[in-house]
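Yeah, one chain of the complex is gone here, protein chain that is, but the others are all in their spots.
Chain naming follows the written order as A, B, C, D and E, and within any one chain the residues start at number 1.
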Amino acid sequence: MAQKWRKTFEEERSRLNEIVTSGGHLGIKRFFALDEQAYHAGALSSKTKELLGLVASLVLRCDDCISYHLIKCKDEGVTDEEFYEAFNIALVAGGSIVVPHLRRAAERLELL
Amino acid sequence: MAQKWRKTFEEERSRLNEIVTSGGHLGIKRFFALDEQAYHAGALSSKTKELLGLVASLVLRCDDCISYHLIKCKDEGVTDEEFYEAFNIALVAGGSIVVPHLRRAAERLELL
Amino acid sequence: MAQKWRKTFEEERSRLNEIVTSGGHLGIKRFFALDEQAYHAGALSSKTKELLGLVASLVLRCDDCISYHLIKCKDEGVTDEEFYEAFNIALVAGGSIVVPHLRRAAERLELL
Amino acid sequence: MAQKWRKTFEEERSRLNEIVTSGGHLGIKRFFALDEQAYHAGALSSKTKELLGLVASLVLRCDDCISYHLIKCKDEGVTDEEFYEAFNIALVAGGSIVVPHLRRAAERLELL
Amino acid sequence: MAQKWRKTFEEERSRLNEIVTSGGHLGIKRFFALDEQAYHAGALSSKTKELLGLVASLVLRCDDCISYHLIKCKDEGVTDEEFYEAFNIALVAGGSIVVPHLRRAAERLELL
Partner (left out) sequence: MAQKWRKTFEEERSRLNEIVTSGGHLGIKRFFALDEQAYHAGALSSKTKELLGLVASLVLRCDDCISYHLIKCKDEGVTDEEFYEAFNIALVAGGSIVVPHLRRAAERLELL
């Protein structure tokens, strides 16, 4: 079931991204490139950067963004204990309004 | 159908809360406790506090949070007229961007 | 399929709006009237105003509001090139957190 | 000093409101009227409604709106204990990002 | 006084932008370029695009962004009547929480 959730999520994301880029707007394509590059390893590791992306997504309350960074963090080797410490920071910073997103994130984390 | 919606909502909420708390993070557990205690009767009644939680949830546009406080408000005896006056404050404060959440809240209110 | 999506969206919106207005709150009815009048042609054309509503909905990340203004913009004759220039402004102003909404908007635009 | 802060705040607010309404836009004037009427006593008391406005302003993090509803709440007889219970709900719902606004609200409350 | 406000705002903005770009991060420089290009005339006119930027800034409640787009809109020939129609859309979409920003925008508009 884990692999199924991830596969469905990633395929749907790719399918919709192709619709957006088929619109042919150069600025949007460049934005997508900047977005991807922001998480490449530099002075900060990719792992740290993906955690930054995860917490930003949690406090801004965007489920799709949370799913994306959960997967990336998992691939970077983030442990469950590290995930929950990041979840806690997002929860304290963003408040109980973050809780429904945190619940869904915790469920998806179990599927990864 | 009313009881079905409420039951489904509360069971799913409990199921996911258990996943979160099974993560074992003490800070998160304490946050959940603070969140619950914030709505206990004190100088302000539980009814007033649940209305505060409802309006906060509406202007922050969180459907799950709105559902939760709708149920709590109903249990505290909030009348339809009182609900709509609170809805109106959330609508004027938060703007038309609140409307889709207000629509769903109004429908769920009929189910309670 | 295009007509089906639009029809389903508009019927559901009408059904829920009727529930809200059946609540009988005068302030809410007046707010709904103000909301509609805000997009009537004046010094700015309806087309420009619907584009303003679309970008506001995108940066505030409300899928229902985006769908509504997408339809209205299409009816006002907004071209695909114009839509993507508006999408780009919303993306740059609101950041990658807008992307999931932009993806769904681009898909719905293809259905119109 | 208390009266001075309140007087300065209210005079500046009136001065700027006059600039906005001198713009002559009927929709804006009507919105201002709806905003004021939303807090009139009805099924819910003005005191409860002003508390709803205060918590909405806190979680949406708008200092001017917080100041306005602090004054209104004070005039409605909200006690310090009640203020702090409302502050706590806003803090838990909105998270630590609310804290700087809460600090300024607590200071202004001492001046009232 | 008008020219003084605009000059002070633009000089401070330039001074701080130089500090940011002196940080030497390529991604940030590219983002700044994308941000500027988003408002260049294309299928939509610069005037329409600046109005989109103004409304986005109002509903996201960012005073500096509002000031920037107010100036740009004025340079593109936006009339007072057009400004107020855009203000009204932002107000209805974003709610009374936008009002303090609208007040300051209306005052700055008089200075331009």
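Everything below uses one rule, namely that contacts are C-beta pairs under 8 Å (C-beta built on N, C-alpha and C of every residue); 3 or more make two chains touch, one makes a residue touch a chain.
Computed from a prediction, not measured in an experiment: that's the story for all the values here.
The absent chain, not drawn in this view, touches the displayed chains A, B, C, D, E throughout the complex. Within the set A:19, A:52 or A:112, the residue that contacts the chain not displayed is A:52. Seen across the whole complex, the unshown chain contacts subunit A at 31, 34-35, 38-39, 42-44, 48-49, 51-53, 55-57, 59-60, 65, 79, 81-82, 85-86, 88-90, 92-94.
Residues 27, 30-31, 34, 37-38 of subunit B touch the missing chain (whole complex, contact as defined above).
Touching the omitted chain from subunit E are residues 13, 16-17, 19-20, 23-25, 27-28, 31-32, 35, 56-57, 60, 62-65.
Here is the rule we use: only the chains that are shown with their structure count from here on.
Note: the chain lying farthest from subunit A is D, by mean C-alpha position.
Counting C-beta pairs in contact across A-E and across B-D shows that the higher total falls to B-D. Of all chains, the one whose Cα centroid sits at the greatest distance from that of subunit C is D. Same interface as A-B, judged by over half of the contact pairs sharing residue numbers, among the pairs C-E, C-D or B-C: B-C.
Centroid to centroid, with C-alpha atoms defining each point, subunit B and subunit E lie 36 Å apart.
The multi-chain contact residues of subunit D, meaning those touching 2 or more other chains, are 27, 31, 34-35, 38, 56-57, 59-60, 65, 92-94.
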